[in-house]
Every structure is written in C-alpha cells, then in structure tokens.
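Input: a single structure, listed below in structure tokens.
In this view, the complex is presented without one of its protein chains, the others remaining in place.
Residue numbering begins at 1 within each chain, and the chains themselves are lettered A and B in the order written.
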Amino acid sequence: MSANPSAAAAALVVARDLTKDYFLDGHAIHALRAVTLDVAARDFVSIMGPSGCGKSTLLHLLGAVDVPTAGELRLFGRDARGLSDAERTGMRLRHLGFVFQRFFLLPMLTAAENVALPLLEAGAPRPAREARIREVLEYVGLGHRARHKPGQLSGGEQQRVAIARALVNRPQLLLADEPTGELDEATGRQIADLLAQLHADGTAIVLVTHNPELAARATRRLRMRDGRIEGDRP
Amino acid sequence: MIGFLAIRGLFRHPARTSLGVLGVGVAGALLLDMQMLSRGLQASLHRILDSIGYEVRVTPRGTLPFETDATFPDGHRIAAGIAADRRVDHVAPIVGGSVYAARPGGAPIAAFVYGMDPPTEALWRVVAGSDLVPRDSVHAVVSPALAGALRVQVGDTLYAAGEYATPLGMLRSPRAYAVCGIAEFHFDLRGQRSFAIGTREAQRVRGESGRDGLSLLAVALHDPAVAGDVSAWIRATFPEVQAYSVAEALDAVQSQLAYFNLFSFVLGTVSMVVCMLLVGTIVALSVGERLGELAILRAIGLRRRRLVGLVFLESLLLVLLSLPVAFGAGQATALWLDGILTRAPSIPVDMSFFVFTRRAAVRTLLLLAVSGAVAGFYPALLVGRLRIAPTLHREVMG
Partner (left out) sequence: MPAEMTHAPRTRAAPDAAPKSPGVHPLAATLLALAVLAGTAAVALALPEVVLTDRTATRLGAALGDTLEITANSALRDAERFVVAGIHRPRADPFDVGYNTLHLTLHLPDLERLLGVPDQVDRFTIKLRDPSQAESVAGAIQRLGIGVQALTSQEAAERNSSTFVVISQFHKAIGLVSMVAGLVFLVAIMVLKVEEMRRELGVLRLLGISRRTAQRCVLLIAAIVSLLGAVVGIGLGRLAVAIINPASQARYDTDLVFARVTPGIVGLAVGLAIPMGLAAGWFVARRIVHRNPLESIGR
C-alpha cells in the first residue's frame, strides 16, 4: 500500500487500484496491477524496480500520456479516464513537466527555442515568454548557453535544458523517467542536485530511476515488481 | 509556431531537402510546361490577333481564316452591309490564296498572295522598302522567302498569275508588279513564299473579279466588348459567310488541337503524381525518423492538430521551395520544346506552342499546392495516430 491518507486532501494525484494491460498478438500483458498511490503537492517520490516492472507505465499514466485499463485516477482533481485527448494534452501543458532519459530535445532548435516550445503552445506573449526562458535557463545554470544547439551541449547540459523546458510553464508536478540514465556519475549527481533544488523550491516530483543514490534523495521511495508497488518508504 | 518548426525541420537535412526540392522542381517544371502547352497555341494566336486589331473576322462558311483557298462571292457588297452597322468602325476586304509567281525570264513557282489595301498591319509588317499605297495597282511587297526564291529585290518586277499553262510552261495572263518592299507576314508558315498586292489586284490575279470573291473580311468595332454580338448578327444576316469574334476563333482553333490537349493533360497528371509521391515519401520518411521527437512534443503539451498541421506545412513548404526551380527549369525546357514543335511545317512562324500566361502560372501553383497537400496526407495520418507512450518506450528501448 502506498496511499498517504494525510496527503490525500492536498493530493495532486490520487490513484486507486490502477491497472494497465497491453495486448500483443492476442495475449494480455499486465503492465500494472491494482496500484494505489497518492502524490501530494510537496512530495518527492522515487520509484525503483527491475526492468519491465511497470515503472514507466505508471509514470505515463500519472502524466496523462496514457489512460488506465481499470481503476480510479484523479489528476489535479479531475477524473483522468473521463478526459478527452485535448483535455489531457492541456493538462500536460499547464500542470505537468516531463523529463526523459534521452532528453528528446529538437536538434535543429537552440536551447532557448527548445525551452520556448511549451510557452508558444500556451500562447504566452513575446516579452513574458523571453523573460521566462531566461529565468529558467538561469535557474538550471545555462543562461550563457541559450543560443547553443543540443549538438553543441554535453549530455548533462542537454538534460538541464530538458528540465528547463519541463519547468517553463510552472508545473505543479514534474515527472522524470530515468533522467540520469544516459549520464556519467558526476553529471548524474549534478542533475540529482538540481532535482532536489526543484523540490525544495516547491515542485512535486515523481522520479523513476535505477540509480539508488538518486532514489535516496526522494522523500518517499517506492519499489515495484511485476506491476505492483511492493514498498513505500519515507 | 508550427511555421518556425516546419522551416527548421526542412533545413535539418539540407542535402535531403535539396534533393527533394530538385525533384519536385523538375516535376513542377514539366507540369508548368504542360499548362503552357495546353493553351499555348491559342494564347499565341490570341496575342497576335489582339496586337493587329480587328475584333471580328468573316470567312467562307465552314472555314477558319486562310484555312483553305475558298472564297465567298459578292464580297464588297457584304463588306458594305457590315460596315453600315453603327457598331462597326471599318471593314477590310482581304483576298488570300495560292497563285504562281515569276521574275522576268524566270521559271514560275507556287506562291501565296495576300490582297489587302492599307492599313495593312493586320497581315504584314514591312521590314525593308515601303508598303502599298491605297488602291495600289502596281506595287507588291514580298516575303524574304519569295524574294530569295525569285532572286528579286526592291525595285524589281514580279509577275503573278492564278493559272499555269502546263503545256506551254508559262503563266496564263500574268500581271506585273513592282516590288516596293520586303515584309514579314504574320500568318506565314516557315519559308512560305508570299507576296501582297491590293485587294482588287489580288482578285484579278486569282480570277475572282467577276464574282467579287473575297477570302476574309476583317471587321474593326468601335467597342470591342460587342464583338460576340456583332459576329452573331453577321452570321444571322449573311448566312453565306461565317463570322468569328476573337474568342470564337480561338475556341474553334482549340478544338483542332486535340493532340496537344490530350498530351498536356496526361503528362500534367503524371507530373502531379510524381510530385505527390516524392513529397509524400520525403515527409513520411522524415516523420518516421523523428517519431520520438513528435511524441515528446505531444507529451509536453502540443495538441495533436498542431502536429498534423506541422506535417502538412512541411509538405507545402517543400513544394514552395521548389517553385523557383520549377518555374526556371520550366521556362528553359519550354523554350527548347517550343523550338522543336515550331519546326512543324503547318505552323505560322509568329506562333508558339508554349506560352507563359498568368493562367498557366496560377494553375501550376494551384496544382503543385494540391499535390503537396495530398502528399502530406499519409504522414499527417501517421502523426495523427501517434501513441505517445508506446512511441517513447520504443525510442528509449531502440
């Protein structure tokens, strides 16, 4: 069990008996089995587990990227299963931030232009947009690399740009899927420090990782196996 | 935003985009050529007719101007009847037909005679010497080809007759004219041996004086806008002749250009298909390569229809970038192809098959735009159906 009753009242995410099945060649693959989880406004949750245990699947459901097969999922007070694709997209734009193992920056855009994408979609006016871009790039320590393209940045710098992009619309919840997976140890620590700073500044974080050091930085640590949450340790 | 993403996306692989632009440009060039060909001869004729004036042409029934040697009788009576209409400014009686010409002491050769009284710009323009004078009965202007064949120049004498006495090897009842000028005739075929004399003189040479036979009446109007009404009135009032406004003459000519209409349609369609295939392939492959990026754009909150719009825009941009190549190469190949086709023996020298008109340009632009849009349909479908989570998973695993 991983429900935190005291946080439920201020929960950004409320998941009850969440199930996700995939069908491949007529066979059902049970990626998630009856997962129950709350994420509150100031939580920093890490999820660890072996490959294929359903960590990323859970993250995708919490991020409104996918919908559960069964169970209850409330995101920011709304029933996720009743949301249309456009509503889920809007939720990702305004309330959520995503960081991935492979950064997924657009290689033909500069760092500033990559960070600008969510702001452009949200229709932010130009002066406010430029100011916010400068602010988040400074926050992640890359104010001086705004005009560089991803090919000109190191792995750690690219991941920081990806984090800046995830933060630019001031999300309430940041979801990170193996953010240090492609980075060396030293760089990975820098990213871990940045995430800790983000949490300290008020952003809730759910983090999937194989890295025990990174996982240890979280205030709650979950373990998953075979689509279920095994443990939830503060 | 999608505009800036589309432009950046296209220039991400400059070599690939350049090849695509070149390929679409060549297909577009062929498409432009076919649009130019489809109405080129008609447009060329239109330009000539517009430049020389006269809004209505009257010919023997069932013929187009100078299509045959046929004439209609009582030509000047009909001309006077037409000229009496208040809408008509003036009427020019014209004779045209095959005759024989010779220089003094020389062998006769077949030639074509034009009979027209000044002003004569409707049929020829003098390039050396002088033109005929009103009611001229002694002078002739000759084409360079006839001057060369007969070895005559300005000041020399030319004999003309409508009949050739075969047993005697001589012209029958020839008439003599002094060559006063060399002229280029607007409707001459390549190398045509033509000469022009006054209308009445041409009738005498062709033996048409008795019946007052004319080949053509060129009618100038006070208001060109009523040309259709006037031609209809002439057909109704004088049933022995045919009357054409410029538009009607062009329509009649167009129906005779069946081969070129068919050719331009078929080849134009093939060009569009090639364009669609190339653009579609380039954009689809490009989308396939960056599904991960597209999935992340969806993950960070970009709407599905934005990305679908992005793909369509990339297709259209590829077509847009190819336009300079299409129009440049199209014009160059049109010149080359026109040079081939105008060598055909039955085409007047002043006419072209490939004519660049606004209509041809606009149709090419529209057809290319449609090709680009249709080409973007399949890649847009790929993007529209993109599932974020599996795509991201696959990208990470891959």
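Rule of thumb we're sticking to: contacts are C-beta pairs under 8 Å (C-beta built on N, C-alpha and C of every residue); 3 or more make two chains touch, one makes a residue touch a chain.
Everything numeric in this text was worked out from a predicted model, so none of it was measured.
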| item | value |
| --- | --- |
| Neighbouring shown chains of the undisplayed chain, as defined at the top | B |
| Touch with the omitted chain, as defined above, among B:Ile282, B:Leu302, B:Leu323 or B:Leu368 | B:Ile282 |
| Residue among B:Gly62, B:Pro134 or B:Gly155 that touches the chain left out of view | B:Gly62 |
| Chain not shown: contacting residue from B:Ala6, B:Leu30, B:Met272 or B:Leu323 | B:Leu30 |
| Positions on chain B where the hidden chain makes contact | 13, 15-16, 19-20, 22-23, 26-27, 29-30, 33, 60-63, 66-74, 97-98, 107-112, 149, 164, 166-167, 169, 189, 191-193, 239-241, 255-259, 262, 266-267, 270-271, 274, 277-278, 281-282, 285, 288-289, 333, 336-337, 340-341, 343-346 |
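Keep in mind that, in the parts below, only the chains that are shown with their structure count from here on.
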| item | value |
| --- | --- |
| Approximate Å spacing (C-alpha centroids) for the pair chain A, chain B | 65 |
| Residue numbers on chain B that touch chain A, as the complex places them | 1, 5, 8-9, 11-12, 292-293, 295-304, 306, 388-389, 392-393, 395-396 |
| Chain A - residues contacting chain B, complex | 56-57, 60, 63, 65-66, 85-86, 89-90, 92-94, 96-98, 100-102, 104, 106-109, 117-118, 120-122, 165-166, 169, 177-178 |
